[in-house]
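Every protein chain except one is present and positioned as in the full complex.
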Amino acid sequence: MEVAAPPSGGVVERAVLEDLAAASRILADQGVFDAAGHVSMRHPRHAERFLMSRALAPALVTADDIIELTLECEVCDARGRHAFMERFLHGAIYRARADVMAVAHGHPPSVIPFGLVPTPMRATYHNAAFLAEGVPVFDIRDRFGATDVVINSAARGAALAEALGGKPVVLLRAHGVVVVGPSLQAAVFRAVFTEVSARVQLQAAVLGGPIAALDEEEGRRADAINLATLGRSWELWKRRVTS
Amino acid sequence: MEVAAPPSGGVVERAVLEDLAAASRILADQGVFDAAGHVSMRHPRHAERFLMSRALAPALVTADDIIELTLECEVCDARGRHAFMERFLHGAIYRARADVMAVAHGHPPSVIPFGLVPTPMRATYHNAAFLAEGVPVFDIRDRFGATDVVINSAARGAALAEALGGKPVVLLRAHGVVVVGPSLQAAVFRAVFTEVSARVQLQAAVLGGPIAALDEEEGRRADAINLATLGRSWELWKRRVTS
Amino acid sequence: MEVAAPPSGGVVERAVLEDLAAASRILADQGVFDAAGHVSMRHPRHAERFLMSRALAPALVTADDIIELTLECEVCDARGRHAFMERFLHGAIYRARADVMAVAHGHPPSVIPFGLVPTPMRATYHNAAFLAEGVPVFDIRDRFGATDVVINSAARGAALAEALGGKPVVLLRAHGVVVVGPSLQAAVFRAVFTEVSARVQLQAAVLGGPIAALDEEEGRRADAINLATLGRSWELWKRRVTS
Partner (left out) sequence: MEVAAPPSGGVVERAVLEDLAAASRILADQGVFDAAGHVSMRHPRHAERFLMSRALAPALVTADDIIELTLECEVCDARGRHAFMERFLHGAIYRARADVMAVAHGHPPSVIPFGLVPTPMRATYHNAAFLAEGVPVFDIRDRFGATDVVINSAARGAALAEALGGKPVVLLRAHGVVVVGPSLQAAVFRAVFTEVSARVQLQAAVLGGPIAALDEEEGRRADAINLATLGRSWELWKRRVTS
């Protein structure tokens, strides 16, 4: 018996799909994604749907690879395309966080250490201001015991979304990182500077001593500036991945 | 007196040779190999033969550079081509491990440290799940005293294979690393993520404190997922080295 | 009511504008700038004016993006182009330092740590000789409390210029670095080797023990050599960013 696909949230402008595909290639180009990693955005006109590439290396994603899903992670328009196992990570966050318009998930080697050891991530400079709110760590063992650590079910997605809480970033122990934002561009910017800030903090740790990172109030103020000016980074990064 | 070459295990499809050559270029492109390093695979239709490039910088290998060897490391089809001195490393492992279908050997700078100091390698994240079984270190001095550390004889190859045991990875003190897998793609995937995981662990060591790496059960489960999905990485990597 | 723009300091030769644009692209190419960062120079024939690109990713700057400003940071020739918020950093330094002919500001990940921890930057080798004078750290909190850390006002610029004093480099806590020089080429050279020297010092810190950096007298002597020979670096770097 064939089950009918859920209805679409409506046609999405080509430019939006192209931006989402570019976001995927940008995050590969900037070293946040490797052969894996995925970025999604909420449907521009239907809050109960989101858009995400089919299961594909992020450097290769084009607008035609974008599929539409419900927040329960059912695919609206498969047309032979296969969704990522970890789509549940995205769906769960869109359900829990009405303010979130985009979600990125990757495994950058400089960020993973902060999910493995007790040292918390800090906001080492203004571009990473959003980290000043604090970065929680999600350890899948706490609720699910020994697993393959993949966020491939609604239950795992919900647990992760709970760990994220109201923050912009959550680390996944022995796995990777999830970054969210109020726009696609903001999520990409934050994913890039989560990675850079991790490298800065690792180097500060080499030197030793207390780290005079941004405090919460400084972080709030600097983040407002970033959100207003990040279009400059976006344009540069997009140009690099658009032939 | 000319000695007859051993008989071939049979003609190998061109696509297989091209994949093996691509594997060599992929490992150079991904930073696992430098101007040295070699990857081999068992003959698809004859378990007593294996395939490996002639002695050549791995970035330059093409299908025409692949030669066929017996498990005793005699060349079946030299045609003027010279085999690597370290072919004995490959032959010995194929003899000792019927489950192994491919072997890669290189000297990535981030992995060598783990063969020099007491710290064991850990499975820092799901892509490196196979490391959760534990990574032995082979010190050639233990059996052979002061040497040039090259695995250029059957005896040295056998000792290395013994150190590897049933594991997927063995470190060679002051030399490099050997990675094996149940398929060519799996060996390449593991070689790449052995290198990445080494970098992650080095950075976690900078931060200090206990490292919440994958435990053995998590590693087994995550490795199963990797083996099922690694085609995505392979396709991306192959595209990068195929004009 | 429209306010008249301040008068220009005079026409600037095209080759000068092209060098300034190249300096911007060089600092991006050499890893000192990322999607942000800006470099300026004093007007060649009018000490009360300086030249700087409009607000734009530094890798994209061309001669047509250069605008002219007064030392109070009013734009002489906007023609629809928008200046960087942080132009006040440049203007304040030109006002305070008659010897300064160029200013560069960026956020290189290897330099930021030295603004976060107590370890002072050292002149690790002859190319970084100018650091032997000592590198002050500007903490915006000391005078302005919790801010967005951006140098976007005359008052903040003046405080930064005061922290810089007579030195060639000042670190901005949780933000970045400012480098000045007696010529555009010198400022670029110093910005590049501030970044390289930071990496050298981070690595020396890994090894531990006292660091036998250049002392003040050695620094003075080596800097004189650098200033006489840096054209060689400039030509190479410029060639890389000029098609």
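As written, the chain order gives the labels A, B and C, with residue 1 at the start of each chain.
Throughout what follows, a contact is a pair of C-beta atoms (placed from the backbone, for glycine too) under 8 Å apart; a residue touches a chain by one contact, two chains touch by 3 or more.
Computed from a prediction, not measured in an experiment: that's the story for all the values here.
A.B. asks: Any idea which chains on screen the missing one touches?
C.D. replies: B, C
A.B. asks: Out of B:L116, B:A155 or B:A224, point to the residue that touches the absent chain in the complete complex.
C.D. replies: Of all options in B:L116, B:A155 or B:A224, contact with the hidden chain holds for B:L116.
A.B. asks: Applying the definition given at the start, please give the residues of chain C touching the unseen chain.
C.D. replies: Interface residues of chain C facing the absent chain: 123-127, 129, 196, 199-200, 203-204, 206-215, 217-218, 221-222, 224-225, 229, 232-233, 235-237, 239.
A.B. asks: Determine and list the chain B residues touching the chain excluded from the picture.
C.D. replies: 34-36, 55-57, 59-60, 85, 107, 109-110, 112-119, 139, 141, 146-150, 173-176, 202, 205-206
In this text, only the chains that are shown with their structure count from here on.
A.B. asks: Select the chain whose centre, defined as the mean of its C-alpha atoms, is least distant from the mean of all protein C-alpha atoms.
C.D. replies: Of the chains present, the most centrally placed is A.
A.B. asks: Any idea how many Å lie between the Cα centroids of chain A and chain B?
C.D. replies: 33
A.B. asks: Would you give the residues of chain A that are in contact with at least 2 other chains, written as numbers and ranges?
C.D. replies: 206
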